[in-house]
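Shown next, in C-alpha coordinates, is the structure this report addresses.
One protein chain is absent from this view; the other protein chains keep their places.
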Amino acid sequence: MAAEAGGGAGTGGAVAGGEAVVYEDTGAYQDGNALAGPLSEVFGVDVTLAAVRCTECGLAGPLPGLRVYAHAPGAVARCPGCEHVVLRLVIGEGTAWLDLRGTVGLRVPLA
Amino acid sequence: MGIVSPGFHGRRRQGDVKLPPGQYLTEDFPVLSAGPTPRVGTDEWEFAVTTETGERRGWTWQEFLELPAETPTVDIHCVTKWSKLGTTWTGVSLDTLLADVETTADYALARSYGGYTTNLPLQDLLDGQAWLAYRFGGEELAPEHGGPVRLLVPHLYFWKSAKWIRGLDLLTQDEPGFWETAGYHDYGDPWLEQRYQGD
Partner (left out) sequence: MARLAETRDETPTARTLVLDVPGWPGHLAGQHVDVRLTAEDGYSAQRSYSLAAPAAGARVELTVQNVPDGEVSPYLTGVFAAGDPVEVRGPVGGWFVWRPDDPAPVTLVAGGAGVAPLMAMVRARRVAGSRVPFRLVYSVRTPEERWYTGELRRPDPGVEVFPLYTRAAPDGWARPPGRLAKDDLAAWAWPPEFDPACFVCGPTGFVEAAADLLVALGNDPRRIRTERFGPSGG
(Lines give C-alpha, C1' and ligand atoms only; values in the text may rest on other atoms or scores of the structure.)
Protein backbone atom coordinates (compact mmCIF):
# COMPACT_ATOMS: atom_id res chain seq x y z
CA MET A 1 0.00 0.00 0.00
CA ALA A 2 1.09 3.54 -0.69
CA ALA A 3 1.26 4.33 3.00
CA GLU A 4 4.54 2.57 3.54
CA ALA A 5 6.14 4.39 0.69
CA GLY A 6 4.81 7.78 1.61
CA GLY A 7 2.53 8.04 -1.38
CA GLY A 8 2.94 11.67 -2.30
CA ALA A 9 3.49 14.98 -0.65
CA GLY A 10 0.67 14.90 1.85
CA THR A 11 -0.91 17.96 0.29
CA GLY A 12 -4.12 17.88 -1.64
CA GLY A 13 -7.68 18.13 -0.56
CA ALA A 14 -9.21 16.40 2.39
CA VAL A 15 -12.73 16.74 3.63
CA ALA A 16 -13.07 17.57 7.29
CA GLY A 17 -16.28 18.73 8.83
CA GLY A 18 -17.88 19.28 5.47
CA GLU A 19 -15.47 21.82 4.00
CA ALA A 20 -12.59 21.18 1.66
CA VAL A 21 -9.33 21.95 3.41
CA VAL A 22 -5.97 22.25 1.75
CA TYR A 23 -3.17 21.02 3.94
CA GLU A 24 0.42 22.03 3.98
CA ASP A 25 2.88 19.17 4.28
CA THR A 26 4.79 20.18 7.38
CA GLY A 27 6.70 16.90 7.63
CA ALA A 28 5.73 16.88 11.28
CA TYR A 29 4.77 13.23 11.40
CA GLN A 30 6.44 9.90 12.04
CA ASP A 31 5.52 6.36 11.06
CA GLY A 32 3.20 4.24 13.14
CA ASN A 33 6.34 2.42 14.30
CA ALA A 34 6.78 5.29 16.73
CA LEU A 35 3.79 3.99 18.70
CA ALA A 36 5.36 0.59 19.29
CA GLY A 37 6.64 1.44 22.77
CA PRO A 38 3.60 3.22 24.20
CA LEU A 39 1.13 0.74 22.65
CA SER A 40 3.03 -2.25 23.99
CA GLU A 41 2.63 -0.71 27.45
CA VAL A 42 -1.14 -0.80 26.88
CA PHE A 43 -1.51 -4.16 25.13
CA GLY A 44 1.47 -6.20 26.21
CA VAL A 45 1.86 -7.42 22.63
CA ASP A 46 3.41 -5.70 19.64
CA VAL A 47 0.41 -4.21 17.88
CA THR A 48 2.58 -2.50 15.30
CA LEU A 49 2.18 -5.73 13.36
CA ALA A 50 -1.58 -5.18 13.33
CA ALA A 51 -3.60 -4.25 10.28
CA VAL A 52 -6.02 -1.33 10.44
CA ARG A 53 -8.78 -0.10 8.12
CA CYS A 54 -9.75 3.57 8.02
CA THR A 55 -13.42 4.17 8.82
CA GLU A 56 -13.43 7.24 6.58
CA CYS A 57 -11.93 6.09 3.27
CA GLY A 58 -11.61 2.33 3.79
CA LEU A 59 -7.86 2.25 3.17
CA ALA A 60 -6.38 -0.81 4.85
CA GLY A 61 -2.80 -1.38 5.78
CA PRO A 62 -0.36 -2.07 8.57
CA LEU A 63 -0.42 0.19 11.60
CA PRO A 64 3.16 1.39 10.89
CA GLY A 65 1.83 2.99 7.71
CA LEU A 66 -0.20 5.49 9.71
CA ARG A 67 1.10 9.04 10.08
CA VAL A 68 1.76 9.75 13.72
CA TYR A 69 1.72 13.32 14.97
CA ALA A 70 3.36 13.00 18.37
CA HIS A 71 4.46 16.58 18.93
CA ALA A 72 1.17 17.31 20.61
CA PRO A 73 -0.51 16.70 23.97
CA GLY A 74 -0.94 13.07 22.87
CA ALA A 75 -0.15 10.93 19.84
CA VAL A 76 -2.53 11.20 16.89
CA ALA A 77 -2.29 8.57 14.17
CA ARG A 78 -3.88 9.52 10.88
CA CYS A 79 -4.76 7.63 7.72
CA PRO A 80 -2.09 8.18 5.06
CA GLY A 81 -4.81 8.26 2.42
CA CYS A 82 -7.24 10.81 3.82
CA GLU A 83 -5.69 12.22 7.04
CA HIS A 84 -8.67 10.98 9.05
CA VAL A 85 -7.84 10.35 12.71
CA VAL A 86 -7.49 6.59 13.15
CA LEU A 87 -6.28 6.40 16.73
CA ARG A 88 -5.30 8.67 19.57
CA LEU A 89 -3.18 7.76 22.55
CA VAL A 90 -2.67 9.88 25.65
CA ILE A 91 -0.42 8.64 28.42
CA GLY A 92 -0.95 10.45 31.70
CA GLU A 93 0.25 9.79 35.21
CA GLY A 94 -0.40 6.06 35.58
CA THR A 95 -3.22 6.01 33.01
CA ALA A 96 -3.43 5.56 29.26
CA TRP A 97 -6.37 6.66 27.12
CA LEU A 98 -6.63 4.94 23.78
CA ASP A 99 -9.23 5.94 21.21
CA LEU A 100 -9.58 3.72 18.16
CA ARG A 101 -12.55 5.46 16.58
CA GLY A 102 -10.98 5.69 13.15
CA THR A 103 -10.37 2.02 12.48
CA VAL A 104 -12.99 -0.64 11.95
CA GLY A 105 -10.79 -3.06 13.84
CA LEU A 106 -7.32 -4.27 14.57
CA ARG A 107 -6.14 -7.54 13.08
CA VAL A 108 -3.40 -8.70 15.40
CA PRO A 109 -1.15 -11.64 14.55
CA LEU A 110 -0.71 -13.88 17.55
CA ALA A 111 2.72 -15.30 18.13
CA MET B 1 8.82 7.73 39.90
CA GLY B 2 11.41 6.20 37.62
CA ILE B 3 15.10 5.67 38.10
CA VAL B 4 16.80 8.99 38.73
CA SER B 5 19.49 9.81 36.20
CA PRO B 6 22.25 11.67 38.07
CA GLY B 7 22.84 15.12 36.64
CA PHE B 8 19.68 15.21 34.55
CA HIS B 9 17.59 18.30 35.19
CA GLY B 10 15.55 18.63 32.01
CA ARG B 11 13.78 21.79 31.08
CA ARG B 12 12.43 22.96 34.34
CA ARG B 13 10.98 26.08 35.83
CA GLN B 14 13.27 28.93 36.67
CA GLY B 15 13.33 29.87 40.34
CA ASP B 16 12.73 33.59 39.90
CA VAL B 17 9.55 33.66 37.84
CA LYS B 18 6.09 32.63 38.89
CA LEU B 19 4.90 29.80 36.69
CA PRO B 20 2.04 27.33 37.15
CA PRO B 21 3.10 24.07 38.81
CA GLY B 22 5.11 21.69 36.63
CA GLN B 23 5.79 24.23 33.88
CA TYR B 24 9.13 25.36 32.48
CA LEU B 25 9.90 28.65 30.81
CA THR B 26 10.61 28.82 27.09
CA GLU B 27 11.69 31.77 24.97
CA ASP B 28 10.86 30.22 21.61
CA PHE B 29 7.37 29.26 20.47
CA PRO B 30 7.11 25.49 20.04
CA VAL B 31 4.80 24.29 17.28
CA LEU B 32 2.53 21.46 18.35
CA SER B 33 0.37 19.74 15.80
CA ALA B 34 -2.10 16.91 15.93
CA GLY B 35 -2.25 16.80 12.16
CA PRO B 36 -1.23 18.56 8.98
CA THR B 37 -1.48 22.34 8.93
CA PRO B 38 -4.59 23.55 7.11
CA ARG B 39 -4.02 26.37 4.64
CA VAL B 40 -6.97 28.73 4.88
CA GLY B 41 -6.97 31.75 2.60
CA THR B 42 -8.53 34.93 3.98
CA ASP B 43 -10.74 35.14 0.87
CA GLU B 44 -12.49 31.92 1.91
CA TRP B 45 -12.13 32.30 5.68
CA GLU B 46 -15.29 32.70 7.70
CA PHE B 47 -16.10 32.63 11.38
CA ALA B 48 -19.56 31.80 12.62
CA VAL B 49 -21.30 31.59 15.99
CA THR B 50 -24.18 29.11 16.11
CA THR B 51 -26.51 29.26 19.09
CA GLU B 52 -28.41 26.47 20.82
CA THR B 53 -31.48 27.37 18.74
CA GLY B 54 -29.54 27.02 15.49
CA GLU B 55 -29.31 30.73 14.88
CA ARG B 56 -26.11 31.59 13.04
CA ARG B 57 -24.08 34.78 12.95
CA GLY B 58 -21.13 34.83 10.55
CA TRP B 59 -18.26 37.17 9.66
CA THR B 60 -16.16 37.24 6.52
CA TRP B 61 -12.52 38.27 6.76
CA GLN B 62 -13.37 41.86 5.79
CA GLU B 63 -16.22 42.08 8.28
CA PHE B 64 -14.02 40.59 10.97
CA LEU B 65 -11.22 43.13 10.40
CA GLU B 66 -13.72 45.97 10.73
CA LEU B 67 -14.46 44.99 14.33
CA PRO B 68 -12.59 46.84 17.08
CA ALA B 69 -9.26 45.14 17.80
CA GLU B 70 -7.43 44.79 21.08
CA THR B 71 -3.75 44.06 21.74
CA PRO B 72 -3.50 41.91 24.87
CA THR B 73 -0.14 40.89 26.37
CA VAL B 74 -0.58 37.57 28.14
CA ASP B 75 1.27 34.52 29.47
CA ILE B 76 0.53 31.19 27.79
CA HIS B 77 0.86 27.72 29.28
CA CYS B 78 0.96 24.53 27.22
CA VAL B 79 -0.02 21.22 28.79
CA THR B 80 3.22 19.75 27.37
CA LYS B 81 4.80 21.85 30.15
CA TRP B 82 6.21 24.90 28.43
CA SER B 83 5.12 28.39 29.38
CA LYS B 84 5.85 31.55 27.44
CA LEU B 85 5.50 34.89 29.18
CA GLY B 86 4.50 38.28 27.88
CA THR B 87 3.20 37.30 24.45
CA THR B 88 1.48 40.10 22.55
CA TRP B 89 -1.42 39.43 20.23
CA THR B 90 -3.89 41.43 18.19
CA GLY B 91 -7.43 40.19 18.02
CA VAL B 92 -11.11 40.75 18.51
CA SER B 93 -12.54 40.18 21.97
CA LEU B 94 -15.18 37.46 22.22
CA ASP B 95 -17.21 40.06 24.16
CA THR B 96 -17.45 41.99 20.89
CA LEU B 97 -18.30 38.95 18.79
CA LEU B 98 -20.93 37.66 21.22
CA ALA B 99 -22.44 41.05 22.12
CA ASP B 100 -25.48 40.73 19.87
CA VAL B 101 -25.89 36.97 20.18
CA GLU B 102 -29.03 35.86 22.02
CA THR B 103 -28.27 32.75 24.06
CA THR B 104 -28.97 30.96 27.29
CA ALA B 105 -26.13 28.48 26.66
CA ASP B 106 -23.60 27.70 29.38
CA TYR B 107 -21.05 25.96 27.15
CA ALA B 108 -19.16 26.53 23.95
CA LEU B 109 -17.47 24.19 21.50
CA ALA B 110 -14.79 25.78 19.32
CA ARG B 111 -14.49 24.24 15.85
CA SER B 112 -11.45 24.56 13.61
CA TYR B 113 -10.53 24.10 9.98
CA GLY B 114 -9.09 20.59 9.84
CA GLY B 115 -11.62 19.17 12.28
CA TYR B 116 -10.13 20.07 15.69
CA THR B 117 -12.55 20.90 18.50
CA THR B 118 -12.27 22.04 22.12
CA ASN B 119 -14.89 22.83 24.73
CA LEU B 120 -15.06 25.66 27.26
CA PRO B 121 -17.63 27.13 29.62
CA LEU B 122 -19.13 30.15 27.85
CA GLN B 123 -18.30 32.41 30.79
CA ASP B 124 -14.59 31.71 30.24
CA LEU B 125 -14.88 33.35 26.84
CA LEU B 126 -16.43 36.56 28.22
CA ASP B 127 -15.36 39.52 30.36
CA GLY B 128 -12.08 40.23 28.59
CA GLN B 129 -10.73 36.69 28.94
CA ALA B 130 -10.70 35.52 25.31
CA TRP B 131 -9.96 36.78 21.82
CA LEU B 132 -9.93 35.68 18.21
CA ALA B 133 -6.30 36.55 17.48
CA TYR B 134 -4.93 37.26 14.00
CA ARG B 135 -1.60 38.87 14.77
CA PHE B 136 1.23 37.70 17.02
CA GLY B 137 4.15 39.90 18.08
CA GLY B 138 3.11 42.50 15.53
CA GLU B 139 3.20 40.03 12.64
CA GLU B 140 0.48 38.23 10.75
CA LEU B 141 -0.30 34.98 12.61
CA ALA B 142 1.58 32.18 10.84
CA PRO B 143 -0.34 29.04 9.75
CA GLU B 144 1.69 26.78 12.06
CA HIS B 145 0.59 28.92 14.99
CA GLY B 146 -3.04 28.83 13.93
CA GLY B 147 -3.29 31.56 11.31
CA PRO B 148 -5.20 33.19 9.85
CA VAL B 149 -7.15 33.25 13.13
CA ARG B 150 -6.91 31.32 16.38
CA LEU B 151 -8.77 31.39 19.63
CA LEU B 152 -6.78 32.87 22.53
CA VAL B 153 -7.88 31.91 26.05
CA PRO B 154 -4.67 32.40 28.02
CA HIS B 155 -6.01 31.56 31.48
CA LEU B 156 -6.53 27.92 30.41
CA TYR B 157 -4.00 25.42 29.01
CA PHE B 158 -3.17 26.35 25.46
CA TRP B 159 -4.92 23.41 23.80
CA LYS B 160 -8.11 25.35 24.58
CA SER B 161 -6.84 28.17 22.34
CA ALA B 162 -7.90 26.41 19.15
CA LYS B 163 -5.79 27.08 16.07
CA TRP B 164 -7.48 27.77 12.69
CA ILE B 165 -10.80 28.53 14.36
CA ARG B 166 -13.83 28.74 12.13
CA GLY B 167 -16.75 28.58 14.50
CA LEU B 168 -18.18 28.50 17.95
CA ASP B 169 -21.19 26.36 18.84
CA LEU B 170 -23.09 27.59 21.91
CA LEU B 171 -24.53 24.62 23.78
CA THR B 172 -26.76 24.02 26.77
CA GLN B 173 -24.81 20.85 27.57
CA ASP B 174 -21.06 20.42 27.72
CA GLU B 175 -19.62 18.53 24.74
CA PRO B 176 -16.01 17.39 25.16
CA GLY B 177 -13.65 18.26 22.31
CA PHE B 178 -10.72 16.53 20.58
CA TRP B 179 -8.33 16.21 23.53
CA GLU B 180 -11.04 16.25 26.18
CA THR B 181 -12.42 12.98 24.77
CA ALA B 182 -8.92 11.46 24.91
CA GLY B 183 -8.08 11.85 28.57
CA TYR B 184 -7.40 15.56 28.93
CA HIS B 185 -9.15 17.63 31.56
CA ASP B 186 -12.50 19.16 30.72
CA TYR B 187 -11.55 22.61 32.06
CA GLY B 188 -7.72 22.79 32.07
CA ASP B 189 -6.71 25.39 34.65
CA PRO B 190 -2.87 25.48 34.61
CA TRP B 191 -2.65 26.92 38.13
CA LEU B 192 -4.58 23.91 39.46
CA GLU B 193 -2.54 21.65 37.13
CA GLN B 194 -5.71 20.21 35.58
CA ARG B 195 -3.93 18.25 32.85
CA TYR B 196 -5.75 14.95 32.75
CA GLN B 197 -9.24 13.75 33.62
CA GLY B 198 -9.39 13.31 37.36
CA ASP B 199 -6.71 15.92 38.12
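Labels A and B are assigned to the chains in the order they are written; within every chain, residues are numbered from 1.
The working rule: a residue touches a chain if its C-beta (ideal position, glycine included) is under 8 Å from a C-beta of that chain, and two chains touch if they have at least 3 such contacts.
Remember, predicted model here, so these are calculated numbers, not experimental data.
Since one chain is left out of the picture, which of the remaining chains does it touch in the full complex?
So, taking every chain into account, the missing one touches A, B.
Give me the subunit B residues in contact with the hidden chain, please.
These residues of subunit B touch the chain that is not shown: 1-12, 30-31.
Across the whole complex, list the residues on subunit A that are touched by the chain not included here.
Against the missing chain, subunit A presents residues 1-2, 4-10, 27-34, 36-38, 40-41, 46, 48-49, 62-64, 68-71.
Everything below uses one rule, namely that only the chains that are shown with their structure count from here on.
Report the inter-chain centroid distance for subunit A and subunit B in whole angstrom, where each centroid is the mean of the CA atoms.
Spacing between the chain centres: roughly 25 Å.
For subunit A, which residues count as touching subunit B in their complex?
For this pair, the touching residues of subunit A are 10, 16-17, 19, 21-26, 28-29, 69, 71-74, 76, 78, 83, 85, 88-90, 92-93, 95-97, 99.
Spell out the part of subunit B that touches subunit A in their complex, as residue ranges.
So the residues of subunit B in touch with subunit A come to 30-40, 79-80, 111, 113-115, 143-144, 159, 166, 179, 181-184, 195-198.
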